[in-house]
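Here the complex is missing one protein chain, while the rest keep their positions.
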Amino acid sequence: MKKRLGIISLFVMLFIAFITIWNFSYEKGMEEGYVPVLEESPNNSYIPAERGVFERSEFALEYSSMPVDKNHERSLDSYYDNRAYHGAPPSIPHPIKEEKSLGGNTCLQCHQNGGFVERLNAYAPVSPHPEMVNCRQCHVAQNSNTLFKPANLAQVHAPKVGVNNAMIGTPPMIPHQIQMRENCLACHAGPAAPKEIRVTHPERVNCRQCHLPTDRIVSEITPFTRTNSHKNE
Amino acid sequence: MYNSLSTRRSFIKKMAKLSAMTAAASMFPGILFASEQEQGIPNGADLEWKKGPCRFCGVGCGILVGTENGKAVAVKGDPNSAVNKGLLCVKGYHQTMCIQSKDRLTHALVKKNGKYVQTPIQEALDIVANKMKETIDAHGKDSVAMYTSGQSTIPEGYVASKFMKGAIGTNNLDCNARLCMASAVTGFLTTFGADEPMGCYEDIDHADYFITWGNNMAEMHPVLFSRMLEQKSKRGAKIIDFATRTSRSSTASDRSILFEPQTDLAVANAICYEIINNGWVNNSFVEKHCNFSKGLTNIGYGVEDKFKFADKPEKIDFSAYKAFLKEYSPEKVAKYSGVSVKDIKYLASIYGDPNKKVVSYWCMGMNQHTRGTWMNNLVYNIHLLTGKISQPGNGPFSLTGQPSACGTAREVGTFTHKLPKGVVTNPKNRELAAKIWKVPVERIPSKPTYHATEMFRAVDRGDIKFIWTQVTNPLVSLPKTSRYRPGMEKKSCFVVVSDVFPTPTSDVADVILPASWHIEKSGLYGNSERRTQHWDKMVEGPGETTPDAWMTIQVAKRMGYGDLFPYSEENHVEEIYNEYRQFHEGAKHGMAPLEVLKKESGAIWPYVNGKSTQWRFNAKYDPACSNGEAFDFYGKPDGRAVIWQRPYEPPAESPDSEYPYWLNTGRVIEHWHTGSMTRRIPVLHKAMPSAYIEFHPDDAKALAIRNGEQIKVTSRRGSCVLPASINERGLPTKGQVFVPFFDENMLINDVTLDAFCPISKEPDYKKCAVKIEKV
Partner (left out) sequence: MPIKSYLAHPHDGQKAELVKALSDIEACEVMPATNENILVVVTDTLDDASEEILKEQIDKIQSLKLLALVSGFNSPQN
């Protein structure tokens, strides 16, 4: 009896130890993966985050050997066709594989690494934020071409290509917001990139070495003024 | 007829070239041709292109400036430059846009009854010369001072040195490179006896590992970082980031290791401990080429006026050094450095692996350090113990922040203790200077006077009664400006400021002299890899703007030293450089002749028999090696480099209950130093319109601070109000805040501490204690 009790208590101990260790390591794991997000007020926040800038998915194409496939290129027009206005999340222009899924595993199968999809005869665009897995929170399917009621939506003009250089021949500035799109190369490199905005040198990867965002979020940036200068003006 | 035929021929040639390029492109998609880039400029086909070095950082990229109708309208990377191979960073591409700024200083301004009055330049120079002479007559030679820059060209630095030390006869000359490179200099001199890195940028193409010590290269030396990233993707080279703040470089690196401020001293010693403990020492290298030494400890922080310190080196042996390292086992160091035992061992194993080539990079993190000289010594120790030095892909490499911190401040020697060759305390060096300058040797004083911080303390105390600053903005860049601004405003000191734009420093000037910008004059710069680069004047400056060297010469002439400055206005740059070259003749520091520099995109010294020397101290590459061995550290009399025993010592000020946070300061990619140029470039200003204060999210949460809120940061010296930034550009370690210093409207240097390394006298801008309040 004593022996049996001993064995049982040993197993209970082992079980408790297992639970605590497992919990501890789980907590630890959560800690490392957790990037604290504070409630942010957008005021004065003119510095884009650095999140995901240099991230690459495991099976993504090498930047130095990105194929160019002229027969299956996207153009900027078709890119914007898929968005309500520039900067809006694109809708899903193809049938959805798994209607119940919130996105993650299903969408990312193609949209994390990119690559050619035979069925749709196109290259899958790469998501700049694959860590946000609730895809269909923002991206919805287009299942109908008719409207409930016609509307007078104001047309917002998307930034133009080729006019964003500050001087002749200098690298163009970034004419759009980059929140959640900090990883420039997701849209600007590879066979799925619209041909007008595909960069010639994706292998350089440190994009913001030469290209800076100049688009304002809330208020206009006034020219540099010296507020501390009290004398010689 | 001939004309049309030759155009036809050139057209056919172009066609032939184009068809070959098209053929090549079909074989290698994405192929690039240097001259194709050079010609691939849209519209503006009539641009005239001229080469030069970039105006900004110490990387020294080659640029080509396109001019049209006498105006600079385009900038691109020089594809023939070995430094950047055609690539620049965003500051480089847009640099010429600042020249046309509306508030450009175009005429001399003289303060009369509290107001600035536009004055003809000749009259302003008369006033400067008279005032300087009067001050010397009334108060002696050491009552006047000059404060120049690591952005001064080689000729500008040279005439400043000749003027102060050779003509007037005072050592009251120092420069802003004291604030950024002095610890690197003393580090080199104590370990190797010869200043400046032994390797070159080509190391990047050979190294297996890049270890960056407190250095955010992705933002501060972006073009070099790009070269590293290229090697990373091409050859699988690895980047290890060792820092106190998670920056853009950390996210791009293979491994980011964070440490607590000041503990880099201990970690470097722990790496040496591991190397010795695991038997990774390159014994034959150490036996043949190294000595061991120790210096004084508890050396102070220089926070008090007239602080004096002289180290007393003492030879020790390897066993004494080993015994000293016992205190620095990874287990002991991990306790206070915040670096895990595993990470310390990992770093040591990279340095210790004989089959891995390692380059260490650092800049301000190690130099702006109250133990900066020690820290430089300690990293050299690691490379010396393992023999990984002076070979392609192996070596310590100290980066610079200013375009000519090496070329002018260090090589010409615009420091109080320096001469163009050697130091003022050495009679032989004084004799050489006197001979070339054609002045009596007694006129060059043998005792150094004020280093940068002490110079402005002397202004505040009233000891210096006349100061002339050139190409620098000390009232934004000095530490503890809360003391030095009121100091410079005092009536006791006459202040002359030469600059291109109005700055907080010119605000306190009695005379403001309008200087020519970079491409409005000819000049020479020297970058971090000992590369000297020349450029010709490309555009005319506005109004009465004048090159700094010429203004110095004009004042010298007015003071009666005309015979020492027999240069012509059109050609003074060449004449001065040719005179200066005599100082460095020989295999150890020979400079390339001007004809070569005009033709090529820079040349690396020692320039011997028409060849740049890429790796110094290595007999295979360096003709100055003469001991018959593979390596010769000829800076030291016995040809041996020194492994220094340097302990960990705490910083001058640490957080306490009243001031609980560390304050770290630095730069951002968009702005360069005090922002007087880059903030006048619209695209850069739009991308980064003001400074900010970075928090760790946990600290922000504890203080209930949200992004964009106005925060007051206060130290024992002063305070500053800035918007908060959480999880944006960078992430300081917990308990630390970070502020970039470029913004003259938010002067963070009112808050910093003017403690410095007692050996190099370079201030520590990276560590002081502050408290945080919401406004």
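Points worth noting:
Order as written gives the chain letters A and B; numbering starts at 1 within each chain.
Here, contacts are C-beta pairs under 8 Å (C-beta built on N, C-alpha and C of every residue); 3 or more make two chains touch, one makes a residue touch a chain.
The shown structure was predicted, so the numbers you read here are calculated from the model rather than taken from an experiment.
The chain not shown here makes contact, within the complete complex, with B.
Interface note for the absent chain: among B:Ala20, B:Val117 or B:Ala702, the touching residue is B:Ala20.
One chain of the complex is left out; on subunit B, the residues touching it are 5, 8-9, 12-13, 15-17, 19-21, 23-24, 27-28, 30-37, 79, 85-86.
Keep in mind that, in the parts below, only the chains that are shown with their structure count from here on.
By the touch rule above, subunit B contacts subunit A in their complex via residues 29-30, 41-44, 47, 66, 73-76, 87-90, 93-94, 96-97, 109, 116, 218, 222-223, 225-226, 229-230, 233-234, 248, 251-252, 502, 504, 506-508, 512, 669-670, 679-680, 682-689, 692, 697-698, 700-701, 706-709, 723, 725-730, 744-745, 747.
Those residues of subunit A that touch subunit B in the shared complex are 35-51, 53-54, 62-64, 68, 166-171, 173, 200, 203-206, 208-214, 216, 221-224, 226-233.
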